[in-house]
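One structure, as structure tokens, below. Some questions next.
What you see is the complex with one protein chain gone and the rest in place.
Going in written order, the chains are labelled A and B, and every chain counts its residues from 1.
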Amino acid sequence: MRQGPAVSLTGISKRFGPVVAIQDVDLELGAGRVHALLGENGAGKSTLMGVLFGLVRPDRGTIRLDGAEIAIRSPRDAVRLGVGMVQQHFANVGAFTVAENVALGGQGRYRPRVATEQVRITAQSAGLAVDPNARVADLPVEAQQRVEIVRALARGARLLILDEPTAVLAPAEAAALLAWLRQFAREGGTVVLVTHKVAEALAVADDVTVLRGGRRIASGPATGFTLSTLAAAMFPKSDGTDDATRATPPAPATGEPVLRAHGLAVRGDRGERRIVDATFSVRAGEIVGIAGVEGSGHHELLQALAGVRQPTEGILEIPGRVSFVPGDRHRDALILDAPLYENFALHGAGARTGLIGWPAMRGRTQAVMAAFDVKARSPRDTAGSLSGGNQQRFVLGRELDARPDVLVVENPTRGLDLQATASIHRRLREAAAEGAAVLVHSADLDEILALAQRIFVVHAGIVREVPPDRDGVGRAMVGAG
Amino acid sequence: MATTARRADRWAGVVSFLDSPWAAPAVVLVVLATGAALLAAWYGVSAVSAFWFGSIGSWYGFTSGTLVRAVPLILTGLGVAIAFRAGVFNIGADGQLLAGATAAAYVGLEWSAALGHASLPAALILGTAAGALWAGVAALLRARFGVLEVISTLMLNFVATDLVAFLVRGPLQEPLHIYPQSATLPSVARLPTFGPTTQLHWGLALALVLAGAVWWFLARTAAGFRLRIVGANPFAAAVTGRVRVTRVAAWAFLASGALAGLAGAIEITAVTYALYDNLSPGYGFTAIAVAVLAGLNPVGVVFAGVLFAALETGATAMQRDAGVPSVWASVVEAALILILVAGASIRARAGNRHLRDAAS
Partner (left out) sequence: MAVDPLVAASVRTTVPLLLAAGGELLSERAGILNIGLEGAVIAGALAATLGVGPWGLAGGYAAALCAGAAVGLLMALFVVVVRADQILTGTAATLLAFGVTGAVYRGVYGATGVALTLPTSAPFRIPVLAAIPGVGSALFDQPAVFYLAYLLIPILWWFLYRTQVGLALRAVGESPAAAGAAGIAAGPLRAAAVTVGSALGGLAGGVLVLAQAGTFAEGMSAGRGFIAIAIVVLGRWTPLGIMIGALVFGVATAMQYVVQAMGWPIRYELVLMLPYLLTLLALMFSPRGVAPAMLARSDV
């Protein structure tokens, strides 16, 4: 089998507007080696891989392939150079057969028999079980992923980039995929494994690189790292720069338990298991942080606790009033074209009867705007005309105005500046102080640590409480300790 | 960079115009003025004058022509507006109107002896119910099987047309069995006109009251608000509002059909007094134009309905008196829809761009 390329990226930098995505990053990929690229959300992993696959044009930096400097301007260039990418959200046409998906993007005639044969041969020589004539939408997730890999290989890829490939897989399937990646490397292929999961990286990779805040924090042979050193690199001790959001967590709450889960199981949109056998309770007046890397099941857990996703098993006792601040506020929390007072009325719209007194509603909206420092000319402004921070304060204000017993919050400060973040944090603490049970998830572990008195870590569908200590939580999030 | 910024500025101007309440009236004025100018240039001033006196330039033309024609357009337009507001693409107002007309004709012909003066309300109520039922088929298919309502309502239009064609040649045919139409309704089942010298009937009052009622429902009631948010953002309605989105959309669909059914019942009881083929000269499709021009606002529907009615009656008069093809009216309608739809799309896209800017 043909050797994979040895690729070196040197001094790669990219900014999107004012935001620096990656800064002066080096990456050495060797033929016959699996390279794990680790980092939290926003660390710059996707941007770096986008550069390698021709999706992102770097501002600075060079790429060398087997020693020769090259330019990768489009995915087409990347494919020509033998680079293939398996996206996290598969780029398959569900209604097509495997063979049709693999052939898509070619020229001239489409010969099903030739395409089928090509898929069969590629899959066979790679040791991947794929039925060329199966309809992709009918295949389970792990088989769809194999289709993506076969497609990349059929186009001549000898360097495979896999973006969070195990996020959608059950443990046994993940193990099989990782074993296959080892095999592919053993036969001379080059692999980049983009992941949050430190244990996985250590188990399979020859080399490891950790990105944080767009910079390379650590890099070297995997044997030189341990779970603890990698977790420490990914989730560093606070360096004191984000004092605005920091406060000493208040003493543990002693309120009555208001939310109880017993043996709770939740499934995802495709019917896959997301949360299994979760048992916990949350007291009035406490802030519970829910930590977990992307795809661990925390998203579905939050939805279930907020009452917008039905649990499939177990008992979930939720008190009367639950408020929810969803992660995607544009899609799930606001009607952007509608005025603020109508957005205010959105909460509880399903249960309301009779007439709506709009003048009173505008008054309440105005009061919430004042109390939560929402900067807009009037309640008649559309939600879409507000900045992100004002939108988020408005949503939080609306949900707290309902005096909830339980408040579920997902990524409350994503995309907000420091000042806006601090104000949202203050509101959440006040809500707890006034007796609400607050459950908050954030992709930013520091945010959870700053807010929460207790922390639940979700890893591979298992929910367990972990002491609120940065190292411990970081390790639990990646499945160590 | 500078060019992009300038382009963005120009878009901003377009968008702020499209956002203003003057956009639709301005577009209408420009299109109508252009149409009148072309008309005068091609066919002479006599065509314009025929149009004018046939539509709104004479009391008789306005009341007995335009306003009579406006009644079904307002009612079906309201139906379409309600459906579109809820995110339901009901393009089957024609079929629902025929269902309502058929039910009203049946009640008026077969039950009037027994019902006496209750015939008229019975005909109107059952016509309304029949329209809702006809829409209900598509509503059920949408809610239960996820069938695209655009296709199902289109199919149901054809079924309704064929059903009427069958009935007026079969069970409901007039007693002499010569003409493909039903017998004429007895006077107890007729909706009275405003007076002996006019054809304008009480259906107009009903349409105006209903336009007000729909406006009030959408603007003031909790159920109307649910309907609006389901159409505006079904995700937010479900997640934040805890609204049962599918159910609300289905109710809106039924209400939409009911209004079209009532339009059919009024046509039978107030204008034609009999059921026959081609009862609807495409009211269902004009209704879409009416609703779009009105910006899906129930009060706007009244004005848009009268406007399109004037356009169509004026064009008919123009054909009769000046030999100008009346079908030019459809061209004007089409031009209005295209301009407004393109405007809405540009506005939505610019809106998205604005949001992206805000997010980054």
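One rule holds in what follows: a contact is a pair of C-beta atoms (placed from the backbone, for glycine too) under 8 Å apart; a residue touches a chain by one contact, two chains touch by 3 or more.
Just so it is clear, the model here is predicted, and its values are computed rather than measured.
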For the chain not shown, which residue from A:19, A:71, A:121 or A:137 touches it across the whole complex? A:137
From B:154, B:183, B:222 or B:299, residue that would touch the chain that is not displayed: B:154
Could you tell which one of B:22, B:60, B:166 or B:179 touches the chain left off the display? B:166
Can you name the residues of subunit B that touch the chain not displayed here? 89, 91, 137, 141, 145-148, 150-152, 154-159, 162-163, 165-166, 169-170, 285, 288-289, 292, 319, 323, 325, 327-335, 337-338, 341-342, 344-346, 349
Even though one chain is not shown, subunit A touches it at residues 75-76, 87, 91-96, 100-101, 103-112, 135, 137
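Just so we're on the same page, only the chains that are shown with their structure count from here on.
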Measure off the straight-line distance from the CA centroid of subunit A to the CA centroid of subunit B, and report it in whole Å. 47
Residue ranges of subunit B touching subunit A (in the complex, touch as defined): 219-223, 225-226, 229, 232-233, 235-244, 351, 354-355, 358-360
Using the touch definition from the top, list the residues of subunit A that touch subunit B in their complex. 16-17, 19, 307-308, 324, 326, 330-338, 342, 345-356, 358, 384, 386-388, 415
